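Missing here is one protein chain; the remaining ones are kept as they sit in the complex.
When the chains are written out, they are named A, B and C in that same order, and each has its own residue count from 1.
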Amino acid sequence: MDFDLSDDDRSLADGMRRLCTGRFPLEQLRRSEGRRSLDRAGWSVLAEAGVFSLRLAPSAGGAGLGTAQASVVFEELGRALVPGPVAATHVAAAMVEGAATGERTVGLLPRPGWGGPGGGPSLPAMVGDLGSLDCLLVVDGDAVELVETGELDGEPVEGLDPLTPMWFVAEIPRGAAVGAAAAAEAIWRDHLVLSGALLVGMAASTSDMAVEYAKVRQQFDRPIGAFQAVKHMCADMLVRTELCRAAVHAAAVAVDQPEVGDSVRAAAGAAMLAAQAADANARACIQVYGGMGFTWEVPAHLYLTRARVISQFLGSSGALADVVAGRF
Amino acid sequence: MDFDLSDDDRSLADGMRRLCTGRFPLEQLRRSEGRRSLDRAGWSVLAEAGVFSLRLAPSAGGAGLGTAQASVVFEELGRALVPGPVAATHVAAAMVEGAATGERTVGLLPRPGWGGPGGGPSLPAMVGDLGSLDCLLVVDGDAVELVETGELDGEPVEGLDPLTPMWFVAEIPRGAAVGAAAAAEAIWRDHLVLSGALLVGMAASTSDMAVEYAKVRQQFDRPIGAFQAVKHMCADMLVRTELCRAAVHAAAVAVDQPEVGDSVRAAAGAAMLAAQAADANARACIQVYGGMGFTWEVPAHLYLTRARVISQFLGSSGALADVVAGRF
Amino acid sequence: MDLRYSQSEEAFRAELRSWLAEVVPVLPPRPSPHDWPARRAFDTAWQKMLYDAGYAGIDWPVQGGGRGASPVEQLVYLEELERAHAPYVGVNFVGLLHAGPTIVVEGTPEQRARFLPPILRGDEVWCQGFSEPDAGSDLASLRTRAVRHGDDYVVTGTKIWTSHAEVADCCELLVRTSDEGPKHKGITWLIMPMDAPGIEIRPLRTISGSSEFAELFLDGVRVPVANRVGAENDGWRVTMVTLSFERGTAFVGELLETMELLRRLKVSARRSGAWDEGEVRHRVGQMGAELDALWALARRNISQATRTGVPGTGASVFKLAFSELRQRVAQLGMDLLGPAGLSTDELPSADGGEPLGNGALVELWLNAFNRTIAAGTSQIQRNIVAERILGLPKA
Partner (left out) sequence: MDLRYSQSEEAFRAELRSWLAEVVPVLPPRPSPHDWPARRAFDTAWQKMLYDAGYAGIDWPVQGGGRGASPVEQLVYLEELERAHAPYVGVNFVGLLHAGPTIVVEGTPEQRARFLPPILRGDEVWCQGFSEPDAGSDLASLRTRAVRHGDDYVVTGTKIWTSHAEVADCCELLVRTSDEGPKHKGITWLIMPMDAPGIEIRPLRTISGSSEFAELFLDGVRVPVANRVGAENDGWRVTMVTLSFERGTAFVGELLETMELLRRLKVSARRSGAWDEGEVRHRVGQMGAELDALWALARRNISQATRTGVPGTGASVFKLAFSELRQRVAQLGMDLLGPAGLSTDELPSADGGEPLGNGALVELWLNAFNRTIAAGTSQIQRNIVAERILGLPKA
């Protein structure tokens, strides 16, 4: 047993962080606030970096790496707020032609009304980035279906997250069955793990932002981070991040090494904790920034709304807790 | 509208506080830790002070005061941790001969299994002070019944609160009907309000204890109350106390002045908030005292366990919240 | 302790209620929250109507042009406005609840005559120039400087969180007039005309996308010495007077609105079936009980203020609890919206019933984050409660 990140894991993370800060710096992403279409060139960069194909066998054009490594990569994507259906396209890579190479972008939805592992929101359905999706995987407890987006009747609406355009879709049609119950469970579970990893990165990022600000912002002739009220808020942010990061990594390892434990329980619990941490840390970050945290300019709110968008598609805390409770 | 305490209310409170500190000082109460019988002489003192007869008409030997005044008195009884079924005997005063004068002590139980306003615990039933009770009022949604304690088969057990001896009672027999649905609702509601008042006094007392200790206990060359972590814990204790005190007083006034609002909703909400405040403040008090708070010697734990004993008979937070939600 | 209203209070309520029933239904449609000139026009027209009907400055003293009503009547007034879904103060917030009451208490007879009637009539709108980029929680460290030149102060510096700056005529402005002694001993309270040369306004966008606030850049702005409220270097004391109004009944209207919101959420949850979940009911019941308790606390604060003449420290307790509760009620709203909360556009409801109003609810949710920050962060409020009420030592 060695649960520490390996040197390879660390260089994978470093490389992805460099890619994100170089190609997707937040100032640049923010110039596309309100966008309705995906940056296809950026998407290709992600594909070339192996974001979608990472877990495919080398014979299938992938890197043959595990979910643990994917979670390390996705944490960096989350930290950088890279937009688009990255987790969905990744988990679809083995099932949808062109997903791994970035030629097709793939969305993922729970079948509305499905209350299975992780639960799912009921109608009306909201679909992010619909205008740029080539197809959707729709999952329930029994099957995975592939729905071509041309068959969807979506109405563009203003999104909560200015970097994730939204469409209102009154009805999700049936699609072609592309997988049975086991595939559905695996896809849903892996999507929980990788979405969890995105949320871990977001929780870490708002924690870092708050800590840095607390070191430099002066009030009453000292850095606000010297006041216990702020200091302890920052400590709690770190605790939340560390806990959900360990949980997401353990869930990822459980996917790769089925003998070490129940990967569905681990995935549901990790996604739940990561969603809570991303939300709570974004709120704490706004509070530490004070008035500035309430401005559009400071990006704390982008983490808050993105966390809500991602979490909404994973199921509520209660639904995820139910999965853990049933399997504990 | 004048929701402030009147001068009469204040002198009522002062008088009761003097009685408690004079006749029931905590050091003396603590000498009876582990007691199994009630201090009958003390009970008579309470009766003479009008604790049980306060709301009866002068013609019936009472003071003709309102529930608002009773709540002010009961807050002081709670602050002093005066033991015994004070709230139950008070609400039984008009119904049970000898209750008002302290000749008979009366317990109050929800009929096990009853899930009505305020809900109630299911079997096995625990009855506090059973050995010293003359009778019990058993309440459900339809009726109030009077059960003579001789009919109860109780087994003495070690109590959680060292000042409230407990009996395990496997079955609560039916008793003589002494009131119908309206009386049952009124008794239950008034018991919620007065128990809430006891809990307000307890929340205030642990808050005061913590604040006083934070002013004198020195660590790192200053009073621990100068550290924001402790200071803000104390501020939150005060906020909880002030809120539930206002809620209990408003519920008491709503009992006296039916035209000002829904007294059942107010009683359930006030009892819920007071139970939460008494519990949370006792915990915070233990934490502010640090290691000393974990000792038997410091009385913080007596407030913790008494709060649990009182709250258990009011119904869970969830059951009380349900009442408020249904009537909001 | 008496929660019944007196005959005269009930008479006032009845009269107001019948007036509101007459005028509110025929008001023009509310303007877009992003159209500030239209909001100014709407809010000042409403203020004019109140003035003409005798309801302007309900709790202002008569010598300030107000109705001189008791705090209890002010409470009745707020209850009836909420009940009738009438407009609230809007852009007149600073004038009616901040600057006006301060001038009533601290202004000269000339200042009262010049500035109070236009506030009550809806002729002039005020904004606030207190905070600065480096003086937020630590307001007394403000650095905007005023130097006296003859009959004017010449003011240079930067202000932030200036509400309604773009549509304001006057600004209540805190400036530094001395560097000697403790920092709060060198502050002066001025009335700055917003049409004076040298004022640059840069709108500040909030997380809900609104531009309710602005930054003010002041470069040699001349403010007549006659516009000074209180003595030179005595502005901190005047500011405490101003803030005591903000921390008094200022949140009561929002409390009543939040109770109404929770009732709407309950109706919606019953319709959608979410009500069948114990957790949803328990959240409604918990928050309902807390709102009831805060309403009781507000009435206690008002009763005490009636007795003592000034809002008491209970206001900090109220503000601390209410600001967090407001966030939790908004959060329940978002949770009940589910996926519909991912859009700020109005969406049809899942069950064909009246939609919860997802656009407005999302905006309310985002704006609620401000509540634990503005008018004293929760951290500062806890210091106030602990040090001023409980007597705990300063660090």
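By definition in this document, a residue touches a chain if its C-beta (ideal position, glycine included) is under 8 Å from a C-beta of that chain, and two chains touch if they have at least 3 such contacts.
From a predicted model like this one, the values you see are computed outputs, not experimental measurements.
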* Asked: Which of these, A:Ala214, A:Ala278 or A:Ile310, touches the one chain of the complex that we don't see?
  -> A:Ala214
* Which one, A:Cys20, A:Leu152, A:Met166 or A:Ala266, makes contact with the chain that was left out? -> A:Ala266
* Which residue from A:Leu137, A:Ala247, A:Ala284 or A:Leu304 sits in contact with the chain not drawn here? -> A:Ala247
* **Where the unshown chain meets subunit A, residue by residue** => 1-6, 9, 68, 211, 214-215, 222-223, 225-228, 231-232, 234-236, 238-239, 242-244, 246-247, 249-250, 252-254, 257, 259-261, 265-266, 268-270, 272-273, 317-318, 320-326, 328
* Asked: For subunit B, which residues lie in contact with the unshown chain of the complex?
  -> 121-126, 128, 157-161, 166, 168, 170, 218-221, 224, 227, 229-230, 283, 286-287, 290-291, 293-297, 300-301, 304, 308-309, 312, 316, 318
* Structure fact -> Note that subunit C touches the absent chain at residues 277-279, 282, 395
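Criterion: only the chains that are shown with their structure count from here on.
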* Asked: Central chain, going by Cα centroids?
  -> C
* **Busiest interface, counted in C-beta pairs** => B-C
* Using the average of all C-alpha atoms in each chain as its centre, how far is it in Å between subunit B and subunit C? -> 39
* Structure fact -> Rounded to the nearest Å, the gap separating the Cα centres of subunit A and subunit B is 49
* Touching two or more other chains, which residues of subunit A qualify? -> 227, 229
* To do: Return the residues of subunit C touching two or more other chains; collapse runs of consecutive numbers into ranges.
  => 379, 382, 395
